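With one protein chain removed, the remaining protein chains of the complex are shown where they sit.
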Amino acid sequence: MAKVTLKGLSHSYLKTQSSDADWAIRGVDIDWNDGGAYALLGPSGCGKTTLLNIISGLITPTKGDILFDDKVISGLNPVERNIAQIFQFPVIYDTMTVYDNLAFPLRNRKIPEEEIKVKVHEIAEMLELSSTLNNRASGLTADGKQKISLGRGLVRSDVNAIMFDEPLTVIDPHLKWILRSKLKELHQKINRTMIYVTHDQTEALTFADQVVVMHEGQIVQTGTPVDLFEKPKHTFVGYFIGSPGMNVLPCQIKGNDVIVNGKKIETHQQIKKSNFNKTEVGVRPEFISFSNEGIPVKVLSVSNTGRHKIVDTESETGKIKIIAKSNEDIPSGSAFLKFKKEYTYTYGDSWIIE
Amino acid sequence: MSLELKNVEKKIGLDTHIYSTNLKLEKNTINILLGSTLAGKTTLMQIMAGLDKPTSGEIWFNNKNVTGMKVQKRNVSMVYQQFINYPNFTVYDNIASPLKITGVSSDEIKQRVGKVAELLKLSGMLNKKPNELSGGQQQRTALARALVKDSDLILLDEPLANLDFKLREELREELPKLFENRDCIVVYATTEPSEALLLGGNTATLQEGKIIQYGKTLDTYNKPNSLVSAQVFSDPPMNIAKIKKSGDQCSFLQNDIQWKTRLNIKDGEYKVGIRPHNITTYKEGKNTLEIKGKVLISEISGSESLIHFTNGNLNWVSLSNGVFQKNVGDEMNLYMNTDEFVYFDQNERLVSNG
Partner (left out) sequence: MNKTVNQKAWFFVIPVFVLVAFNAIIPLMTVVNYAFQETFGNNVFMWEGTRWFKQIMLSERFHASLGRQFLFTFIILFIQIPLGIAIALTMPKEGIGVPVCLVLMSMPLLIPWNVVGAMWNIFALPDIGFLGHSLNALGFDYNFTQQIGDAWFTTILMDVWHWTSLVVLLSYAGLRSIQPAYYQAAEIDGASRWAIFTKIELPKMKKVLTIAILLRFMDSFMIYTEPFVLTGGGPGNATAFLSIDLVKMALGQFDLGPAAAMSLIYFFIVLLVCWVFYTLMMRNEEKS
C-alpha cells in the first residue's frame, strides 16, 4: 500500500497545444493518503479516464510527476507499479475455476501453493465466493464475475493501490447497492488505497471519503460529500452534485453588496474583491423557501415526487428551482423567494469568492 | 383520440406474457407503464403499435377496431432505449426520414425539421452524423424523428435508460412539455418510480404481465390498491413488516415496538408498508416511532442519504434529507412517521393508508 501523489500533471493527446481545450487534463495536483477511499467524479469527457490511465501507467503524461510513497514512478510500466485495476466489465479467465482465477496472480509470482490456499480462502470468504470456489468462473453472474476481478486485486499483498473504472456498469440496478456496500465494507476491513472512477454521483459519494470532481480536464473541487453539497467551490460542482442541481443566477457586486434581480441579498461570505468578468450567485433548491418578500418570481410548474415537490419558477434573470415539502402549499402566479444566507454563495468566473 | 385495449391477452406457447388486460389511454398526457424488466411493458407496447398481435382481445383506436392492422398502416412512432438512428445520414436527414417516405414537399420538410430541431436543441448540429454526437444528442435526434411526423401514437420504451444521470434529469424535464399540445397518445415505459413521478400524467403499475393499477400518477403512488402496486411504485423498495393489531394498539411481530392507531379495522394480523422516506434520522410528523438499526451501508446521493440497516431479522431502508456518512456496522436510532404507514390485509389488499 502506498500514498499516491500527483504533481502538476497535464496531458494532451495532441503534439502541440495552443489553448486550454487542447489538454485532456491540466494542472492536476493530488495527495492521496495510504489506505484512503477516493473517487474521481465527472461527466464523460472530463479527463477522469485519462487520469486513471496515467496513474496505472498506460499513458505517459505530457507534464508532471507521479509519486508512490514520495518516490517518482513516472517511468515504470503498469506491472512494475503494482496496481490492481477493476474494469467496467468483468475480466475473468473463462476456462479456470473461481479458485484458479483468484490464485492466478499469486501463482504467476511463484508463491508456494500452501500460502496461496490460505490467502484465496480468506479473500473468497470476504467476497462471499467460498461456495463457488470449485465452479467454472464463466458460469457466474455479472456481479459474481466482478467480485472475482476484485478478488484478484485483493489477494496480492504487494498492491500499491486498487483502481475501479466504473465497476458497476454491467450490474443489475437492484444488485448495485449490495456490491457497493460490499466494497465499502471491504475498504473498512482491509484499509488499502482505493480509487474509484465514475460519472455517478451516488456511487462516488457513497464509496469515497474524499471525492475529486473533475470538469473539462481540471479538478474543480476535492472534498467530503458534505463539503461538495453544502459548499460547492465551483458552479459545476453545484450543478453536478445534487438533483436537481444548484441554481445559478447572474448578480452584480457593488461594494460589499450582492444584487440579484435588483434586490440586495445576503450571502455566506463577505465580498472583498470584484474584478471578475462574470459574477453569479449559487443556491441549492433545498435552501430556498417562499416568503412575503425577496426575489420576485412567477411559479411555472410543480411536480410532486411523493416525498417532496419540485417547483419551477422564473425570475427576471433566469429559472429558479425550489424543493418544498410534499405537504407544503405552493403559491400560484407571483411569489417571493428567500435564500438561506449560510448556503448562498457568490461565484466569480465560476469559482467561489472567498 | 383514444386507445383502448379490450381483454387483450398474449401467450407464447404455454407461457402467458400478458394476462387479460383492459386499459383506456388518454391523449394530452403521458401514459406511463411502470414495472421491472420482463413485467411485460415492451410486449404491451408492441401490441399497441401493431408490431405484435394479441392472442385474444381487441385493440380499438378512435372507436375503431384496429386489431391485426399492420404497423405500416397505422400512424405510430417509437423511440427505444438504444439510440437508433441511421448512421450514414446527417441529423437533418435522420429527422426528415419519416416525412420523405410520406411524400411531403421539401419546403415543408425543411420547415418542420427546423421546428422540431429547435424544440430539441439540435439546431446547431443538423449537418453532423450521429456518431459525432453525444449520447444525449443522439437520443434527442431519435426523439425528434418520432415527433416530426404527426403520429397518432408515440411509444417511448425506456428512452432515458442509457443516458448519464445529469442528461437524464435534463431530458426528463423537457419531455412532458414536448407532448403538451399534441393531438396524440403518448405511452412511456420505465422501470424507475421516480421517473414516473417526475413525468406526472397517468401511471399503470405492471408486474409479471398483469396491470395492477392504473390512474393519475400521484393517486397511484399515494393510494396503492395492493401491496404489489405499492412495491412496484417505490424506489428504493418499500419496507414491509408483519404487524398485529388489537384494540388501538399495533405492534410489529418481530420486535416489541408498539404504536397507537385510529384504524377502524378488525383485530388481527396485517402487513404494513413503510416508504423509505418515512424512516429518517430525525423526527418528522406528529407521531413518530423510534427504531434501532445496525447499518449495512449508507448511500449518499447529492443531498439525500439512504441508510440500509437491519432490525430484528429484517433489512430496512431509510431515506433522509442531508448527508449522513455511517460506517458499516454502526448502531443508530431512526424515526418512523406512523401517519404515513400503509396497511394491507393478509391478502395484500389495501385496508388503509395513514
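Here the chain labels run A and B in written order, and each chain numbers its own residues starting at 1.
We take it that contacts are C-beta pairs under 8 Å (C-beta built on N, C-alpha and C of every residue); 3 or more make two chains touch, one makes a residue touch a chain.
Remember, it's a predicted structure, so these values are computed and weren't measured experimentally.
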item	value
Residue among A:Leu14, A:Leu58, A:Val72 or A:Val170 that touches the chain left out of view	A:Leu58
Identified contact with the non-displayed chain, of A:Ile59, A:Leu76 or A:Met96	A:Met96
Among A:Thr5, A:Thr50 or A:Ser149, the residue in touch with the chain that has been omitted	A:Ser149
Selected residue (touches chain absent from view) among A:Gly42, A:Pro61, A:Pro105 or A:Gly306	A:Pro105
Residues of subunit A in contact with the chain not shown	56, 58, 78-79, 83-85, 87-89, 91, 93-96, 104-105, 108-109, 136, 138-139, 149, 152-153
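One rule holds for everything that comes next: only the chains that are shown with their structure count from here on.
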item	value
Distance between the centres, which are taken as Cα means, of subunit B and subunit A, whole angstrom	27
Of all residues in subunit A, those that touch subunit B in their complex	43-44, 173-174, 177, 180-181, 184-185, 188, 199-202, 205-206, 224-226, 229-230, 239-245, 284, 286, 303-307, 310
Residue numbers on subunit B that touch subunit A, as the complex places them	134-135, 164-166, 169, 191, 194, 197-198, 200, 218, 221-222, 237, 275, 277, 296-303, 306, 308, 319, 321, 323, 325, 327-328
